[in-house]
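Okay, here's the structure, questions in a sec.
The complex is shown incomplete by one protein chain, all other protein chains being positioned as in the whole.
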Amino acid sequence: MARKECIAMLLAGGQGSRLMDLTSKIAKPAVSFGGKYRIIDFTLSNCANSGIETVGILTQYRPYQLHEYVGSGRAWDLNITGSGVSILPPYATQEGGAWYEGTADAVTHNLDYIKSHHPEYVLILSGDALYRMDYREMLKTHKEHNADLTIGVMPVPWEDASRFGILTADENGQVTKFSEKPAHPDSNLASMGIYIFSYDFLVNALEEDAINQRSSHDFGNDIIPKALADGKRLFVHAHHGFWKDVGTIASYHETSMDLLGEDPLFDLFDEKTPIMSNDSSRPPHYIGPDGRVDDSLVANGCRIMGTVRHSIISTDACVGERAIVEDSVLLPGAIVKNGAHVSRAILGENAVVEEGVKLGSVDTTKDTAVVGNDVVIGKGE
Amino acid sequence: MARKECIAMLLAGGQGSRLMDLTSKIAKPAVSFGGKYRIIDFTLSNCANSGIETVGILTQYRPYQLHEYVGSGRAWDLNITGSGVSILPPYATQEGGAWYEGTADAVTHNLDYIKSHHPEYVLILSGDALYRMDYREMLKTHKEHNADLTIGVMPVPWEDASRFGILTADENGQVTKFSEKPAHPDSNLASMGIYIFSYDFLVNALEEDAINQRSSHDFGNDIIPKALADGKRLFVHAHHGFWKDVGTIASYHETSMDLLGEDPLFDLFDEKTPIMSNDSSRPPHYIGPDGRVDDSLVANGCRIMGTVRHSIISTDACVGERAIVEDSVLLPGAIVKNGAHVSRAILGENAVVEEGVKLGSVDTTKDTAVVGNDVVIGKGE
Amino acid sequence: MMNTKAIGYITANYAGNEPSKLLENRPVAALPFLGRYRLIDFPLSNMTNAGIHTVGLAMPGNWRSIADHVGHGGDFQLDRKIGGLYTFPGNPYGTTKRGMRFLLRDIISNRELFERSDAPYVVVMGANIIFNMDLNEVIDAHERSGVGITMLYVKAERKHSDASRLIIGDAGRVQKVEPGCEYGDNKFIDCFIINRDLLLDIIKHYANADYLDFFEAIAGDMARVDVCSYEYKGLAIGIFGERSYYERSMELLAPTVYDQLFQKDRPIRTKAHDAAPAKYYAGSNVANSFVSAGSKIHGTVRNSILSRNVIVESGANVTNSIIMYGCVIKRGARVENAIIDKNNVVPENTEYRGTPDAIMVIGKGTRL
Partner (left out) sequence: MMNTKAIGYITANYAGNEPSKLLENRPVAALPFLGRYRLIDFPLSNMTNAGIHTVGLAMPGNWRSIADHVGHGGDFQLDRKIGGLYTFPGNPYGTTKRGMRFLLRDIISNRELFERSDAPYVVVMGANIIFNMDLNEVIDAHERSGVGITMLYVKAERKHSDASRLIIGDAGRVQKVEPGCEYGDNKFIDCFIINRDLLLDIIKHYANADYLDFFEAIAGDMARVDVCSYEYKGLAIGIFGERSYYERSMELLAPTVYDQLFQKDRPIRTKAHDAAPAKYYAGSNVANSFVSAGSKIHGTVRNSILSRNVIVESGANVTNSIIMYGCVIKRGARVENAIIDKNNVVPENTEYRGTPDAIMVIGKGTRL
């Protein structure tokens, strides 16, 4: 197989239990986001837009919808013979089967896959954040420093720093310290969970980690601290721009709302770095004679007969006559029937809010209301 | 999703350890066979030629090459949005991960997949035999009998019957008895491991089996005996024609040789029911000025400078000058160097037999020689 | 489920008789329709939804926009090893003669496909009368009747000089196919089922008259070949020029009409695009309209159809209009009773206003 400069390993195996009912049946990266996308689209589009054409996707938790959605990778121009996307679930060998026990362990189990592509560099990604990034820039940083490992970081407000894994670096960007959720941070550079490894170092680090009985086999907990302790060349690459994890209901809702407004924090419309997705050939949406849509995103296939304000209406969702939807996210196929009123809520795929039902509250001190996929909310509930 | 009449579940998870070195790194269904094919091609082609357009492939043992080879299913015209092939590896749920413990258990874990297609009938297949079959004929038998379960059977010579799972049926084809390797068979109808279930019966049978602590969760060991005991409507569908398992080195070699000769037992060239495969765009093969090929199959990309007799030379394999290959199978990329002599052997993918080496024996009382993938056989060995 | 009974043949080289700016650079079959589709999507989707896996497609001379859109049939599940989509050069100048859709020469060009098949029937379609039909019902009816050809028609709701009418006699037999169609006539919807053997016979028999339309060629022979009729009760939308294009598009704004063309179990397939969901800004005001992905709406839209990537700026007003791909309606501009072809910019505070009787048509723009 032809030598590839850089391949990506995308960690997509976690359950994402903090997304509650939205991930009861599907893996987090396959959760719908932004009207017509799924969370993994953003990372896969970053790969495609960065010219990275080999992406191994490590799956474990309820991966069926994710596998179907990714398919051959065609939606991201990653259907390339001998490279493109590869789905890498846990597997059995002569010694029996082994589940992925941690992020590093998942990659260790697929070292054969990595080796078969002979890359010089390996990019480790996770599929649960919303951001645009040209990984080629990060690779340039990595090469300039002749680094063993380069870590993508994001400057965060100092008051938030103690919620993140924080990297301290010298004036050249070389990492001097890594602290997980430090009480008294001496840096505000938060790890984005994006790593570029030089190939030889990755193989060594993973092989050593695999036989370390005390390791939890996690990049953040084990591989990075060990590498620092061993005096390896670790550098940071700072990302300037939007980056947000969508791993909790609160952040999912907040990040969804970041897509709205006159000048949104994350612009889905940027044509230079398009967000690609596995599109579904649905017709344009229809706004009815009494429909009213304000400061919202509306995807194909929708039918809006009522009022939508500051919301995201995903593919094939419907809003009935005299119904009101505000500050909410309707996932694909969700239905708000005539006269219902939905505020600050997330309705799962094909969820139904029956006629006249009132759901959620505009009171931002209350939790966002969540309705699971396929759940019907009737009058009595 | 539109209702499908019949979908297929293809059991491709086993290790195939009796194929020894040929399956040390890849799953049995991905093993090369017949010059340009892989074993799973025959079953997938049967599906395509039978108009079955939804095929779930259950994988577990070292599935990477198998996943890459199957890809989007395009090679078998099974790249169909919302159906086509789906790779179904073991997965984790909220309750943790579960490996497939038996053939029935593997299907049980994917009942959600089956249900999502709303089929009337489910065809259970395995990917390790060489045969041509129109599953529509079997489905017709199933429907005519209004059966719960129809089992594909093959009349075998009476003296061989005690090596198989044997079904005894009345004059209408209704199964009256099932005996695993009976010492004194009262029927010569061997089970081919091909089942058509009516959907409701399958779901009930699997759900009951799943909670049965004494079950090994196997179709042959558990589901069929239980169904018979419960008085369900089980019928046989007799297959007349070639059918051979290729699960041991001896049967692999023997079945390979069945492709040769003036009027082969299995004809790769039948245009009505073509064997489809994921072709590799290699150039035509070249027979050198002193090349000599007799009673053999030679795939694309080969270079034959020496002599080949009664053998199968797979894609990109090479036979050097003055080398002799007889009664053998060279897997893709295998190289027999100048002056070497290979008899009754199977050379794995990219295996090399060095110059002048003699390997194997025409003596059919001896075992077939096997060289593993990527192994080099030098003079000293 | 794979259809083993029929293969398909579609002519995409109908050129119409009415000159139009919309058709200067594209064939009728490539006309954008309802925001994201093109007319050719409909016959192709009907074939695919019936499980037909082998389709011959006669291309016009200016085939580029069809090729860009249809590709190798992948979006229609027709990118296959066995069967699939076979495009070939049809008569480059199209079939402009009144009522002519199925030039014999084009059918003969596709002969090899008909010969290689072993399906008993061929479903033949044009691309300018569109519908969403379960073709298997018609194929089954054809099979049961045992006739040579079954022609599909609807009761005409209006005059169409460029459609054909069927003169139907006893037992539903078609006696004549005549050009032009008045209210109440049996309007041929350019779709018929024919026995493959019969088609090959006709190809052979009439090879010297290959400049004729198929139904002109067999006009004297209708009884012998046994041509039957089948009334289609659903919605069939004929596009013959600007007027019918505009009126039929606008009628789809009624959900009761729309629901006849778009049905979940028989999706209309089309080329996939990476356009973001349409964005409505604060103050936008849209009613009774179709809006496609990638559009950005600040202003007012009424009774209109917007294609992908249309921008309607603040204070702009679009009413009773069809706006195609990539147009920008600038601040304060007004578009009414108009069809604006793709990539146009309507400048600030200008007005493009037609009337219900004289729709204004603006040809393709040059915005990249």
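A few notes on this one:
We call the chains A, B and C, going by the order they appear; numbering starts again at 1 in every chain.
The criterion applied here is as follows: a contact is a pair of C-beta atoms (placed from the backbone, for glycine too) under 8 Å apart; a residue touches a chain by one contact, two chains touch by 3 or more.
Values in this document were obtained by computation on a predicted structure and should not be read as measured data.
Set against the missing chain, the residues A:Gly97, A:Pro274 or A:Gly356 yield one that touches it, A:Pro274.
The residue from B:Leu297, B:Ile324, B:Ala345 or B:Ala369 that touches the chain not shown here is B:Leu297.
Which of B:Met276, B:Ile324 or B:Ile377 touches the hidden chain is settled by the complete complex: it is B:Met276. In the complete complex, the hidden chain is touched by one of C:Ala67, C:Ala209, C:Ala223 or C:Ala254, namely C:Ala67. Think of the hidden chain as still there; on chain B it touches residues 34-36, 75, 262, 268-269, 274-279, 281-300, 303, 308, 312-314. In the full complex, chain A makes contact with the omitted chain through residues 2, 4-5, 48, 51, 53, 74-75, 77, 79-81, 274, 276. Counting the whole complex, the residues of chain C in touch with the unshown chain are 61-64, 67-68, 71-74, 79, 81, 86-89, 92, 115-116, 272, 274, 368.
Note that only the chains that are shown with their structure count from here on.
For the pair chain A and chain B, the distance between C-alpha centroids works out to 39 Å. Shown for chain A are the residues in touch with two or more other chains, of which there are none.
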